[in-house]
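Below is one structure, written out as structure tokens, with a few remarks after it.
Just one protein chain is left out here, and the rest sit where they should.
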Amino acid sequence: MNLMNLIYAFGLLLFAFVLQTSITGINRKVIARLQRRRGPRWFQQFIDIFKALSKSSTSHGWIFDFGVVMALGGIMATAMFIPIGPLQALPGLDNIFIIAYVLAVGMLGMAMSASGSGNPWASIGVSRALTNMLAYDIPFMVVIFGLIFAYDTSSLSGFAAIQQEGGILGWNIIRFPLGGLVAMISLQGMLGKKPFDSFIAPAEIASGPMVEYGGRHLGMLFLLHEFQTFVEVSLIVHIFFGGGATVLEYVVKYALIYTFMNIVSNILPRFKIDQAVTFFYKVPLALAMIQSLLIIVTGLGVA
Amino acid sequence: MKEVKLFLGPQHPGMHGNYSVHMYVDGDIINKARPMPGMLHRGFEKLMERRYWMGNLALIPRICVVEPDPNEMVYAMGIEKLGKIEVPERAHWIRMIVLELARLANHLMSIGGIGAPVGLYTASYWSTADRDLLLDIFEKITGARVYHMYIVPGGVRKDLPEGIEEEILKTIAYIESRLPEYYDLVMKSPIFHDRTVDNILLPEEVVWELGVTGIGMRSAVNKEYDIRKVKPYARYDQVEFNLPYAPYSDAFTRVRFKYIEAEQSISIIRQAIEKMPKEGSVRAKISTGNALRWKVPAGMVYSCIESSRGEYGYLIVSDGSEMPYRIAVRGASYPQGLLGVEKYLPGHRIDDASLWMDTMGVCAPEIDR
Amino acid sequence: MNSMNSIVDDLKGKFDIINVVFPDDMQMAVDVDKNDVHTVLSYLKTIGYKQLSLMSGVDWIKENEFEVVFIVFNWDNGIHILLRTRLDRENPVFRTITGIYPGAQYYERDIHEFFGIEFEGNPMSYKDLFLELWDEMPPMRKDFDPLAYSQDKFPERKYESQFIPEVGVIK
Partner (left out) sequence: MFNIVEDTQKTREDTRKTWEKIADYFRANSIWMKWYCTGCGAMEMPPTMTSRFDMEQLGMGPMATPRQADVLLITGYLSAKTLRRVIYSYEQMQDPKYVIGFGSCTLNGGIYFDSYATMTRLDHYIPVDLYIAGCMPRPEAIMNAFDTLIAMIKKGEAKGWKHYQDNYEWYNANQIHSLKEVRVKDEFHE
């Protein structure tokens, strides 16, 4: 690792921010059309974030401040490891385990900060968010272990390279449809989209962890959310949709997947948190187990 | 375990209107709930004693903002009973059309509005926009979108505008065609099922204990208890309609009933447009001289109609002077909004609190007055 | 009307009824002494008047009395009964009816707040409900002047010219 890597990494962060924020903005437009209205301008999300950053904000103690910075730092650090199509800022470090662990730093920072605000809604939101995380992570990880077993690799670019050999039929979502389904459902949970958004449900717990955030803190939270979405969607693109041979291919896949998830999110109500956990431990976990067993025992779908 | 105190409202996104419930929560379960009304209290009952009988027409629709027309109707009915005023035939039918349009608008609002507590915002977006078409019709008939001041003692303020019947028929046909779409989006969603079926029950004993009326009552006692059926006013005895009833009231049933009632309202409007006399006076002459100084004979009467949430009534007391002596308002959601929240919200989860408020039909302005 | 007359006869036979009037078809107003209210209400509840539609008060300041009105409703025959009773205005004390109609809990609290009528046996009714930090006499009493209170508490906007001259009409 040298200076160039770092410059690349920051370039990648900038790219990730612009990409995800634009796609969020476009998605707001798409959803608006779904809801039969005009919707905001496509760059509205940028304006929102910059506006939030330009406002003053109240601190609720140093844990609150530090937690946000730690969360943002953690998520940004995670984003640096993500390859964008063929480009990689830190080659050789795009291991799923590294990403999973560094991502957790961000999540914990967020939980710390929100609990530090002292608002009971925030505490409920945090506990729900962590419960939710536990729910979607287990089926997701079971599927990932199956894939790692099948391919003998745990690096994102490794997964992408293997899939690209077989064209569309080589994509893991086609080869392992059960696992792909589980991963898509888990992605919905990771992104905090409906039906798994009970931890930020405004009508239930007044937007949960975000309840005491305002101004700059809220702006950082929005930034964090963009990077987090980038990491999570990228994981799925690389592991199940063959990554991208070119940057353009990657961006197109990324945008389509995110838009699809968003549309699904807007025609579903939300689960209660206990129902979400029960659901994850019933259907996706069972499917994930079956998929992993199929891979390990029969080798079905493994090239 | 330590109890945590949480505020649902007054400015919680899950709360409809300016109303508050203090919840003492253990984990996710509500242990104790205390309603806190009064944020919308304007002292209507006092203000009405200070206005002339006719001047009150401007005041009464504002008592319940969600559905103002029942207020005008009960007020007019009460005065007609006190003053023994005969309402022209055509006025009865026009009143019925307006009331049913109002009920339809309100049901549309709550059919989509159920999307807010469960997170299905698309439904709210669609239905609120469709409801706006009804408000357009109101604007053509009465000149106002929300507060109509149209039903007055002795009839209605003025006749229907030329050609409005076709427009009404067109709009309700459109809304009728949209209802199945909402049904598919909301009611057929398995997640919505999971959240509402067998949840938020309203047993028959509770109905009698609290005095719940309207959809809540009909869905629990398995009888067609509706003021329109039990003691018909206007010309409800001359139209055919069937109201849904069931012996088991959970959140899903109550939401489903709103769809059926909306369809019934559409059918009533159609029949009314067909059966109403095409010509004739719409307002009885009730006074000579200055209408403001008009005096209503002394007496005490209770007039009530069926609003979309249940029995809506005024107790009107006149001492024979230019102003009402006392008017007491029975808000349709008073029982479930106050005692119901205190007694029957505990035991539910936080997630269900706003769903509880929504499906029980708690409407803050008519409680607070 | 027949069913109403039979109810009136029934009530008159069983209780000490002061007066009965019929404000409307399917509606009757029954005046009773304040000591008879509970027995009459219990009886009405047993014969089908299961719903307490409204409970409210009227301030008859000239007679120096409060009137409490209980409106009960029978959904099967559609008859509203207005049960009325008078209380002394100087010492307005009444017994709670929550034992008969539990739904009266908040109506009593409401009436206590707005008229100052006390309901023995309902400790909840002594608490504020709609008003917060209220410092005047109960506002629904006839001798309370809301305009004066409002002008004292909430300063009005001053206009260069009075746009609506009729404002002065309402006292």
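Labels A, B and C are assigned to the chains in the order they are written; within every chain, residues are numbered from 1.
In the analysis below, a contact is a pair of C-beta atoms (placed from the backbone, for glycine too) under 8 Å apart; a residue touches a chain by one contact, two chains touch by 3 or more.
This structure is a prediction, so every number in the text was calculated from the model and none was measured.
Enquirer: Considering all chains of the complex, which shown ones does the missing chain contact?
Expert: A, B, C
Enquirer: Return the single residue from A:Ser207, A:Ser234, A:Ser265 or A:Gln291 that touches the missing chain.
Expert: Final answer for the missing-chain contact: A:Ser207.
Enquirer: Determine which one of B:Leu8, B:Met36 or B:Ile137 touches the chain that has been left out.
Expert: Going through B:Leu8, B:Met36 or B:Ile137 one by one, B:Met36 is the residue touching the chain not shown.
Enquirer: Considering the whole complex, which of A:Asn5, A:Gln35 or A:Gln164 touches the chain not shown?
Expert: Looking across A:Asn5, A:Gln35 or A:Gln164, the contact with the absent chain belongs to A:Gln35.
Enquirer: Touching the hidden chain in the full complex, which residues of chain A are there? Just list them.
Expert: 28, 32, 35-41, 44, 47-48, 50-51, 54-58, 202, 206-207, 210-215, 218
Enquirer: What chain C residues would touch the chain not displayed?
Expert: 127-133, 135-136, 139, 144, 146-147, 149-150, 153-157, 159, 167, 170
Enquirer: What does the interface between chain B and the hidden chain look like in terms of residue numbers?
Expert: Those residues of chain B that touch the unshown chain are 5, 7, 10-13, 16-18, 22, 34, 36, 38-43, 46-47, 50, 58-59, 62, 65-66, 109, 124-126, 128-129, 131-132, 135, 145-147, 365.
In this section, only the chains that are shown with their structure count from here on.
Enquirer: Would you identify the chain whose Cα-based centre sits farthest away from the centre of chain B?
Expert: So the farthest one, by centre of C-alpha atoms, is A.
Enquirer: Per the centroid of Cα atoms for each chain, what is the distance between chain A and chain C, given in Å?
Expert: A distance of 60 Å separates the two centres.
Enquirer: Starting from the mean Cα coordinates of chain B and chain C, work out the distance between those two points in Å.
Expert: So the centre of chain B lies 23 Å away from the centre of chain C.
Enquirer: Residue numbers in chain C touching 2 or more other chains?
Expert: Where chain C is concerned, no single residue meets two or more other chains.
Enquirer: Give the residues of chain B that touch two or more other chains, as numbers and ranges in rising order.
Expert: As it turns out, chain B has no residue touching two or more other chains.
Enquirer: Which stretch or stretches of chain C touch chain B in the complex?
Expert: 23-24, 26-27, 29, 50-54, 56-59, 69, 71, 73, 75, 78, 80, 82, 84, 101-103, 105-107, 114, 129-132, 139-140, 142, 144, 146-147, 170-171
Enquirer: Where on chain B does chain C make contact in their complex?
Expert: It comes out as residues 37-38, 41, 43, 45-47, 49-51, 55, 81-82, 208-211, 213, 223, 225, 230-231, 299-304, 311, 313, 315, 317, 325-326, 328, 330, 334-335, 338-339, 368.
Enquirer: Could you please specify the touching residues of chain A with respect to chain B in the complex?
Expert: Within the complex, chain A contacts chain B at residues 34-37, 120-121, 124, 194-195, 197-198, 201-207, 266-275.
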